[in-house]
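Heads up, one of the protein chains got dropped from this complex, but the rest are sitting where they should.
So, chain A:
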Amino acid sequence: MCAKKVDAIVIGAGWAGSILAKELTEAGLSVVMLERGDERATAVEGDYPSSIDELRGAIRHRLFQNLSQSTVTIRNTLDQEALPYRRLAAFLPGEGVGGAGLHWSGVHFRVAPDDLALRTNVVARYGKNFIPEGMNLQDYGVTYEELEPFFDKAEKVFGTSGEPYTIKGKIAGNGNRFAPDRSDVFPLPAMGEVYSASLFRSAAANVGYHPYALPAANASAQYTNPYGVQMGPCNFCGYCSGYDCYMYSKASPNVNILPALRQDPKFTLITKAHVLKVNLDADKKKATGVSYLDLRTKKQVELDADLVIISAFQFHNVHLMLLSGIGQPYDPQQNTGTVGRNFVYQTITTSRAWLSPKQYTNLFVGAGGAGVAIDDFNSMNFDHGPLGFVGGSPVWVNQAGVKPIAAATGGPGGKAPTWGEGYKEAMVDTYRHSLTIDAHGSNMAYRDVYLDLDPTYSNAYGQPLLRMTFNWKDNDIRMNQYVVGKIEPIIKAMGATKYSLGMLKDGEVFDTRRYQTTHLGGGAIMGTDPKTSCVNRYLQSWDVSNVFVIGASAFPQGMGYNPTGMVAALAYWAAYHIRTTYLKNPGPMVQA
């Protein structure tokens, strides 16, 4: 059978894929976007009130990956046998149009500029010996100044709500004073603050920290973005993370990009199309297209293209590169090869404070991206010299709306009874009168933390599963403990009646059974050296120049900030350089 040919194939219909597909069709290319999941429509499963069904949503994973078809295996150390991740818990990759961009919360950060050149900055400030043995600390190869226009563009597309600190060097608001300079305001003013967030704001300020409104891709007002699509305003219903927003107020590819993209006749979206591999020519220097499985007909389809964009979820990107033979797989013994290298995550621990019975926090209220944070202990905003670790954490009250099942199964916490009347009373007390504070921190890359193909287990299509080798390391545990220690005075300043501090324990092992965050990163990282990175600074494969790999897979380290804003900016950055440079002269944009 003769394969069909298009200008560009985009793999995955999440944020990165939708941005690339939009940009490439704007450039005049015919684009086919392949998504293995279903079509998703707010008007169908996201409608009110059926969308705000916690059992169907967050508990039974309506919008998440179907692990019965394909999953990952996980182990903590090199000497273990990895076992399949059969029940979603620690992280929740999405499936279907919109991907994880449909079920995310909406926290929409830029980047701490120091994080982009973390190795250079750490070495410059503390010397090379400060970097612990076995840590693959690296730079991104791109600067904040280069990315700024694309952060700005992404915020305008997402309809992001926030408060600036400086714009073009001048103080323009009471925003995050550690945030880098901006070229423009946020498209919408910051979200309103729930009671817990405003308490945190005043307490953190009293302790001497610098609180700011979390930048949120939850619309604080109705909004029309540069593509002409509309958002409704957020009403703090709390059904963000794990749900499609019935108010059209949480940014998603579905709401913010696809309505415009779908009108373009050069764009085709094919759902239920599971990409098996990127096809390469004989000498593995050029991609010729992809092979995908049509999940409706169970038939394999070949589709040819001049340009292939791998823009699925972070670990799917790495999996696809390994299955396709793009680049050299990483070898932890020799510390050679690049595909699967620098697999990273984030540290997140939650502390809780209980207030007086007269203070109602009403945890059911909230918005996924809204809250108040401090950056005093993030990135390189504080002196690591005497502390002896790399990395940091923003700290925040991000009251995202605790749904009833989660509240009940989570229990009252603290030292409350585990059953009976005392349990119920404590649970009600917790639901009404407590608040939580997260330390949402970085996770560095280590030589023996990586991704490769599993030698034992395969997916429903006969392909080896991706294997994760991941564990917490002393550097990150100590970072978390230090930052959580800084939360305690804030809680005291709030006048809490009691509190519990959540932190990683010494020697703690990564536990897949407890939800932490879906902010996985790395594995196909960007950089300046083809020996230590998969893609160049334009996210172009060093090895196969007509393949670009877009997503958090490009992060050399897990940063303290939520990744979506960075993913979107990198997507626009890569798209800009594809449009302005690559398409005029296809080939490597950086000589290896």
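As a working rule, a residue touches a chain if its C-beta (ideal position, glycine included) is under 8 Å from a C-beta of that chain, and two chains touch if they have at least 3 such contacts; residues count from 1.
As a convention for this text, contacts and distances are computed from a predicted model.
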| item | value |
| --- | --- |
| Per UniProt record, name of the chain withheld from view ["Glycine--tRNA ligase beta subunit", "C-type cytochrome", "Extracellular solute-binding protein" or "Carbohydrate ABC transporter permease"] | "C-type cytochrome" |
| Of A:259, A:325 or A:489, the one touching the omitted chain in the full complex | A:259 |
| Absent-chain contact - pick from A:227, A:364, A:457 or A:515 | A:227 |
| Chain not shown, touching residues in chain A | 39, 41-44, 47-50, 97, 221-222, 227-233, 235, 237, 246-248, 254-255, 258-260, 262-263 |
